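In this view, the complex is presented without one of its protein chains, the others remaining in place.
Presenting chain A:
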Amino acid sequence: MFREIRPAIVLLLALTAITGLAYPLAMTAIAGTLFPVQAQGSLIERDGKVVGSALIGQEFKEDKYFHGRPSATVAPDPNDSTKTVSAPYNAANSGGSNLGPTSKALADRLKEDVDKLREENPSAPVPVDLVTTSASGLDPDISPEAAQFQVPRVAKARHMSEDQLKQLVVANTQGRLLGLLGEPRVNVLALNLALDRAAAK
């Protein structure tokens, strides 16, 4: 049995060096050369400033922008580090609400949000993704229905025609891959960037 001690140390260190250092560092170098944009986080710049990542959702509250899904991410409370406070779309601390199907807190939140949205747009059914928090709290997408649902509000705030916005939503809708994988969706940041461009014209 004693002769197993040397490999337990040396072989472990050798494999650790290969899998824990050589492999990730080599992949970082190769990936940075082959796919420099993705490797850095698919960042989007506007006027030379980073405005976000194409893959990471960000918070939109103003009427003139399309809104993403509710986000349950939190941040440490600045007054008491043992507690946390709500911080939607905190991309340095991902997470979901973890509220279960019989949670009163979830039921109350859903009701409040549904009522608010019904008031905003009574003409269409409230899309479920617009009142449920995502798993990561950073979901960059909403359903095409959820985008169309917001068109009247955005049109009013921007003084743009609803038809123009509807077309913008359609142009920014991604379908299923090969018609099969995933769900149809709209990237909210991309849509809002396109919206700003369209409004500037």
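Just so it is clear, a contact is a pair of C-beta atoms (placed from the backbone, for glycine too) under 8 Å apart; a residue touches a chain by one contact, two chains touch by 3 or more; residues count from 1.
Throughout what follows, contacts and distances are computed from a predicted model.
Undergrad: Name the absent chain by its UniProt protein name; which of "dihydrouracil dehydrogenase (NAD(+))", "Cytochrome c554 and c-prime", "Potassium-transporting ATPase potassium-binding subunit" or "Nitrite/sulfite reductase" is it?
TA: So the chain that does not appear here would be "Potassium-transporting ATPase potassium-binding subunit", according to UniProt.
Undergrad: Identify the residues of chain A touching the omitted chain, counting contacts across the whole complex.
TA: Where chain A meets the chain not shown: residues 1, 3-12, 14-16, 18-21, 23-25, 27-28, 30-32, 34-35, 38-43, 49-62, 65, 69, 89-104, 106-107, 110-111, 114, 125-129, 131-143, 176-177, 179-183, 185, 189, 192-193, 196.
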